[in-house]
Each structure stands twice: as structure tokens, then as C-alpha cells.
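Moving on to chain A:
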Amino acid sequence: MFIRALFSLGMGILVLSSQAEASIKIQGSSTVGPIVVKAAEILKSNKDIDIVVDTFGGSAAGLSSLASETAQFGMISKEISEEDKKKYSNVHFTTHLIGSDAVAMVISKKLYDQGVKSLSLSQLKEIYEKKITNWKKLGGPDQKIIFLNKEPGRGTWEVFVKAVYGQGNVPSISHLEVGSNEEAKSKVINTPGGITQLSVAWAQKDPRVKVLGLSIDGKLILPDEHSIRSKKYPMARNLYLVSSKPLNDGQKILLDFLYSEAGQNIVEDYGYLRVRQNTK
Partner candidate 1 sequence: MALLAVLFHRFCQLILFLTVFLALSLFSILIIRGMPSLNLSFIMDPMANAGLSGGVRYQILGSLMLILSAAIFATPVALSFCYCFQNIPQFRKPLITVLYALNSVPSIVLGFLAFLLFAVYLNWGKSWLAGGLILAIMVTPSLSFFLIDGLRALPSTYSETAKSLGLSADDRWWKLYVPLLVKPYLTGLFLSLGRAAGETAPILFVASVFYGATLPSGIKDNPVLSLPYHIFQLSQEAYQPEALDRLWSSALLIVLIVLVLQAPYYYFFWNRNRKGSKHAKLKLTR
Partner candidate 2 sequence: MQNSNSPVKTCCLHPEGRIGTSLKIKRLIASTLPKRVLNLSHLEFPARSLTSIVGRSGIGKSTFLRVINRLLEEDPQWTIEVDIEFLGTPIHSPKLSKEMLRKCIGLILQEPCVFPFSVKRNLLFGIRSAQKLSKSEESCLVEKLLQNVGLWDEVNNRLSENAEHLSVGQKQRLCIARSLALNPEILLMDEPTSSLDPDTTLKIEELIQSLSKERCIILVTHDREQISRLKGRVLEFYRDNLSAGTIAREWKEKTLKVNRTAEFTKESQSFIST
């Protein structure tokens, strides 16, 4: 009786594992996540392709799960850096641009009203290196600066570091870590004197959070559509879906949908910038 039960259990598992998996796995950046989730909802209803999305771990997790084939698509909100290429040397990444966006330095509305309006890149560098620790020096109230740094794996962090340090090496300084954009935004709102890197789209949606303009050699640049497209705003970035293997038809449908008018509308609804044919 005991053996028969075990035998039937074994058979059951064998049958289950032989079926090919139908759904598409997508892992990666929480910036790109909402677009793909919305697209998945629409595709699920009419094309009956089920897409599984997970944003745990950010862009780096997207690339690593693509390399380990635990996902078919990686979502990254940064360029594929040399270091990534070196790290995943055996994997050939093909990027599919689905939109563009920018990273902005964000503070709570209360702090903004108290006088902190913009920062220069050098000031940003000193904040990051904990040389400036009080808002008083930047025209704000006497409040300790609390830098909420994006988790090391996140695309937003790499764009921020590339803009501030360019090709130079990045000093390893430990900061308070925040994971997804949603968490960064909620923590900045609740922490007096907090500042963090956040995607512009997320910042504009929520009145409780204010975007700081970046003044580069004296000229104040606000991250609006024009400055991002023309790359004048230093922390502009593209949003990619990355694949490592030739796409099967389910995956092609998803990509075509994202490039279609409806797909790009979703990108715009979330505050990101559409893909213009000319700025491929």
C-alpha cells in the first residue's frame, strides 16, 4: 500500500515535468517592469500568452537570470556595460529598445519648499562621497542629508554613477539601500532630509516628491522630453528588453506589441518617452 502510493506519485511528477513550459519568463528592472506587466495583462486577455514578470533584484538580476536561462527576457534600464559583457562572456545579448527615460535626483516636497531646488554634478559627487552631510550647505534647512542609494544591481544606480563619475572609477561607499523605484519613492517621502535616484516618470506621477534640476557648468537643465531626447540631460537612459536566444513566436508577439501604437501608448502612460524611429 505504501509502495503503490509512492510509485503513483513518481509517475505523476514524470508526466508533469515532460510538458514544455508555455509561459514567458521576464526578470529585471522595476523601471521597465510596469510597462511589461501592463502589456502582459492585455496580451493575456486576447492572445492568451501568459507572461510571468518578476522585478526582484533589478537590472543585474535580469541579466543574470537571462544568462542562467531562468528567464527568456531581461529588463534593463541601463546600457550593457563592459563589465556585464566581461562577466557574461559566453552569452550574446541582443537589446530591443522599447522606450527611454531619465534618472533624476528626487527629494520630498517639504524639503523642496524649504529651498533646495537644484544640484550641480560636483555637489552630487560630494553628497555621494559623504563630504557634504547637511542641507544647509545647499540652500536648504539645517537637516542631515540621508542618501538613499539604489541597490547595487539596479540600472538606475549605474546610470547615476556613469553621469557623476563618467569613465572614472567609482569609490565604494556604503549607503542605505533601497530596492525598487516604488520603495525608493515611499522611503524618500517618509525620511526627513532624504534624497534618492528615481526614474523621472515615477517622480512626476506623485506630487509628494519633487525632481531636482541638474546645473551643469552654470546652466540649469530640467529632465523634460527635449533635454532627454537630445541627451543634454546627463542621466538620460534607454529602456531595453534583452534576449539571449533567437525569439520564439510568443516572444515576437510581445515585442511587436510593444513596438505597436498600443504598446508605445503604455510606455507613454507610465511617463516614459516613446521610441522615435529617428533616435533608434
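Basis for inclusion: all candidates are chains of the complex that A comes from, given by their letters.
Assume contacts are C-beta pairs under 8 Å (C-beta built on N, C-alpha and C of every residue); 3 or more make two chains touch, one makes a residue touch a chain; residues count from 1.
All of these numbers come straight from a predicted model, not from anything done at the bench.
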- All of 1 or 2 sit in the same complex as chain A; which one actually touches it? 1
- Could you please specify the touching residues of chain A with respect to candidate 1 in the complex? 1-2, 5-6, 9, 13, 16-23, 25-26, 33-34, 37-38, 40-41, 50-56, 65, 68-71, 179-180, 182-183, 185-186, 189-190
